[in-house]
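For this depiction, one protein chain was excluded, whereas all remaining protein chains were kept in their positions.
Here the chain labels run A, B and C in written order, and each chain numbers its own residues starting at 1.
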Amino acid sequence: MHKFRNDYCEIAHDVVLKALIDNKDYQFSGYGLDEHSQNAAKLIKDLFKAPSADVHFLVGGTQTNLTFISYVLKDYEAVIAVKSGHINVHETGAIEATGHKVYTVDGVDGKLTASELEKAVKYHCDEHMVKPKLAYISNSTEIGTIYQKEELTSLYNKCHELGLYLFIDGARLACALTSDANNLALDDIAKNCDAFYLGGTKNGLMFGEALVIVNKELQADFRYQIKSKGAMLAKGFISGIQFEAILKDNLYFKIAKSANDMAKILYERLVSLNFDVDPVYTNQLFVTIKKDLAYKLIEAFGCELWKDLGDKLVIRFVTSFNTKAEDIEEVYNYLINIK
Amino acid sequence: MHKFRNDYCEIAHDVVLKALIDNKDYQFSGYGLDEHSQNAAKLIKDLFKAPSADVHFLVGGTQTNLTFISYVLKDYEAVIAVKSGHINVHETGAIEATGHKVYTVDGVDGKLTASELEKAVKYHCDEHMVKPKLAYISNSTEIGTIYQKEELTSLYNKCHELGLYLFIDGARLACALTSDANNLALDDIAKNCDAFYLGGTKNGLMFGEALVIVNKELQADFRYQIKSKGAMLAKGFISGIQFEAILKDNLYFKIAKSANDMAKILYERLVSLNFDVDPVYTNQLFVTIKKDLAYKLIEAFGCELWKDLGDKLVIRFVTSFNTKAEDIEEVYNYLINIK
Amino acid sequence: MHKFRNDYCEIAHDVVLKALIDNKDYQFSGYGLDEHSQNAAKLIKDLFKAPSADVHFLVGGTQTNLTFISYVLKDYEAVIAVKSGHINVHETGAIEATGHKVYTVDGVDGKLTASELEKAVKYHCDEHMVKPKLAYISNSTEIGTIYQKEELTSLYNKCHELGLYLFIDGARLACALTSDANNLALDDIAKNCDAFYLGGTKNGLMFGEALVIVNKELQADFRYQIKSKGAMLAKGFISGIQFEAILKDNLYFKIAKSANDMAKILYERLVSLNFDVDPVYTNQLFVTIKKDLAYKLIEAFGCELWKDLGDKLVIRFVTSFNTKAEDIEEVYNYLINIK
Partner (left out) sequence: MHKFRNDYCEIAHDVVLKALIDNKDYQFSGYGLDEHSQNAAKLIKDLFKAPSADVHFLVGGTQTNLTFISYVLKDYEAVIAVKSGHINVHETGAIEATGHKVYTVDGVDGKLTASELEKAVKYHCDEHMVKPKLAYISNSTEIGTIYQKEELTSLYNKCHELGLYLFIDGARLACALTSDANNLALDDIAKNCDAFYLGGTKNGLMFGEALVIVNKELQADFRYQIKSKGAMLAKGFISGIQFEAILKDNLYFKIAKSANDMAKILYERLVSLNFDVDPVYTNQLFVTIKKDLAYKLIEAFGCELWKDLGDKLVIRFVTSFNTKAEDIEEVYNYLINIK
């Protein structure tokens, strides 16, 4: 049975694998200095209308976060995130390991707000406290919600006002931008942050995140930073080839939309069976469900146990580029049979 | 024309790519907890006769070095390496970035000696100096030389005597162990160090280094360390599948031997033309050559400029799993024509 | 007028200065290896009945916290503290700067509870999250409250159960242990933690904190750690001489009790005038007061503005070894006149 554990449990999209096979008899320059990497970078800059951005290909999300955040911050500076933020909870202290505090605020629906930012900066009043310098958000967020255009622009305006940089973790950016609820154009992203990344790992690639540094002040010598963090891939051309392939014919967004669509169908099926499901915006779906049944679904479909509420559990379904309509029906039939 | 720039300029060996294609329709557990990774680990432990070792798959060499070295050392402890050591010269201070000094000694033929170790430890006499706790070596070394069994055992015995750990960077271990000059059995490696790694990137994989932690004192919680350094690959199963494939039928060592053989033929051809070539043990070959011709070879064959001696240059040829006899002849013919 | 800004605004207690003068014509060994430092260490070990402890003299509180905490923790390990903890709020990210996350819980009355510890450890379930390994508390706390014997023992027992170390920041330990509400004997401290420190800076010395490492597992090579953090005082004998002087005839505790007594009198005076004062346990006193008057008191007596409640402010009075009964009367008279 298809597992809904996460969006990174298959090797890669066929198109990506084919691109590797097609290039297997060539030799390339190392460390991302090859033509494929340069071409992929160009494609991304064109898409997001950010001609003067720098694009760097890194291997994974935590690596991208720690490499960029530690590059931006001085020793005594901190990054602001919501409590549920990936860098705060699920990176084993990787940001702190580079020497920087993650200062957290509650957030609303998994999202950081302009007023929280303002309060956070005002709270840090002198040199006996860290100096917040960077705001970190994810789109989509850890709980699958997405930023509306008004939210992102007001956040970025507030960052400017407060002298903060804004960085968008885009591990699931493709799903965010292809959500029915999304009203952000691609260039709205590039215009409303200092840097962001396009996740590949969670959207069809074997690995790879494309970091786009929009703010020119934050571009110099970034390759040194990559190397010093052990994040420079020797065969960088493999990143370039993958991104080239997935970006062609808009495939990157098509497959993300497909994952979203599957999540929506699953949502409808579950609601039709009267399950208690959170509103779904992207490819993550959270169901609150009695313990017995929850554990059965975890067993059968690889759902992740998200929260223990005592008599009930919240479990998570994640759809991916590879989830098909029949996989959803399998869940539906399973539930009908078990009821 | 075939380039001799390095041993990581092709995507991967065909067998590796085939293994990926064969597995493309399956779903796997993430973060290296899948069956392929476990199987690959088992294969490695069997090969090196190290049943109680822990095997972890990391992406690249610098990443493996910094993750392991910083795991072993306490804040005030240092690693000893030869001046030419990769961690000292070519990792953009990645070890220091984790907080630790790389204390260097001259070495002999790129190799660390027991007497240098002893001198280094004695020199550090009190708490006003760092405390050396780990010796780092590469086999093969940065200049392609290899450790003899007597050298390695005397080094490891000295480490024991001095209370040091020994770590072997095996980015090119396969070439070292298949050198004509090698007298180390696989289990000699595992018995004479606390940890080592088998390089994949430079021997036919897309990426991947298999870190083998032999010393049980150094095993606990290492997965936390991996994650905190941003080195935990989400789709870890891709590492496992690759290593499984390359280890099958001894392919890992066969292709390394092939690279060595090609280097040897190239050596003979160059000597037959009266070039000044360093003795060659593995897949790296250093030629001292007049500037004019050196630059032509760099242009034609992608050789790396290694050292500038004024009127002459030292340039490096590297052979790989993909270098063929006709590629060597191409160099030979080029040189005959140009003379 | 006497200022109640804090307990470190005078040079030092007369007895301390006299001891320096008495020793001014001698020469001493550096770096804390002198007889005075050794004698002071002995006095402390005797007082706390901890004969096998190691005592190290450091200069300030943040320095002591960062040097010890980073010594105890491995790269991926975290320290647990209450949100109001000094290491979380007022050390400019000094702990994170050494690479470690400060994981915070709410606390009760500024104090960490055993149940919070348990919940915190259970929450961190795998290698994608930091591993809590150390609990940090202050006695007295940031808001002047103190740990009861039952609280401390239950905390330490829980630490044992959970595999955590317990570290007590004793910047104001003397005031805690001489509080009327205290029921901890000196050796209760040493028996119920792995390490603690006796604050000198806030109790009559020019500078100096005496770190007492009770747990023998945490003792080896600590002097290396001190030096590597820039915390090794060349003229360490000045710390030793000061601690010897202040510990003689129980002066260290007498002056702390005097500060507590002054705070109590101030409390009574303020209550008699119907001010809204928090219960006072040690030498810190928090008054909630209308803005106008608050600013006058800040101006006149150097009180610190603690919290802005809109129409009212919380301001803090701190008494010290040097606060006298007439200083309290000065406040009282000021308030009477102003009403």
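The criterion applied here is as follows: a contact is a pair of C-beta atoms (placed from the backbone, for glycine too) under 8 Å apart; a residue touches a chain by one contact, two chains touch by 3 or more.
These figures come from a predicted structure and were not determined experimentally.
Trainee: If I consider the whole complex, including the chain that's not displayed, which of C:Ile44, C:Val59 or C:Leu266 touches that chain?
Mentor: Selected residue, touching the omitted chain: C:Val59.
Trainee: Thinking of the whole complex, not just what is shown, which of B:Tyr76, B:Phe207 or B:Phe243 touches the missing chain?
Mentor: B:Tyr76
Trainee: If I consider the whole complex, including the chain that's not displayed, which of A:Thr113, A:Ser140, A:Ser228 or A:Gln242 touches that chain?
Mentor: That would be A:Ser228, which touches the missing chain.
Trainee: On subunit B, what residues meet the omitted chain?
Mentor: 75-76, 78, 89-93, 96-102, 127-131
Trainee: Residue-wise, where is subunit C in contact with the chain that is not depicted?
Mentor: That gives, for subunit C, the contact residues 2-3, 5-6, 8-12, 14, 17, 20-21, 23-30, 59-67, 91-94, 97, 201-202, 206-207, 224, 227-235, 237-238, 241, 302, 322.
Trainee: Using the document's contact rule, name the residues of subunit A that touch the chain not shown here.
Mentor: Contacting residues on subunit A, toward the hidden partner: 31, 70-71, 74-76, 98-99, 127-128, 130-131, 221, 223-229, 232.
Simple rule for what comes next: only the chains that are shown with their structure count from here on.
Trainee: Looking at where subunit A touches subunit B, is over half of the residue numbers used by both copies, so same, or under half, so different?
Mentor: same
Trainee: How many Å are there between the centre of subunit B and the centre of subunit C, using C-alpha atoms for each centre?
Mentor: Here the centre of subunit C sits 50 Å away from the centre of subunit B.
Trainee: For subunit A and subunit C, let me know how many angstrom lie between their CA-based centres, rounded off.
Mentor: Between these chains, centre-to-centre, one finds 42 Å.
Trainee: Let me have the rounded angstrom distance from the C-alpha centre of subunit A over to the C-alpha centre of subunit B, please.
Mentor: Chain centres of subunit A and subunit B, defined by C-alpha means, are spaced 33 Å apart.
Trainee: What parts of subunit B, by residue number, touch at least two of the other chains?
Mentor: 224, 227-229, 232 - these are the residues of subunit B that touch more than one other chain.
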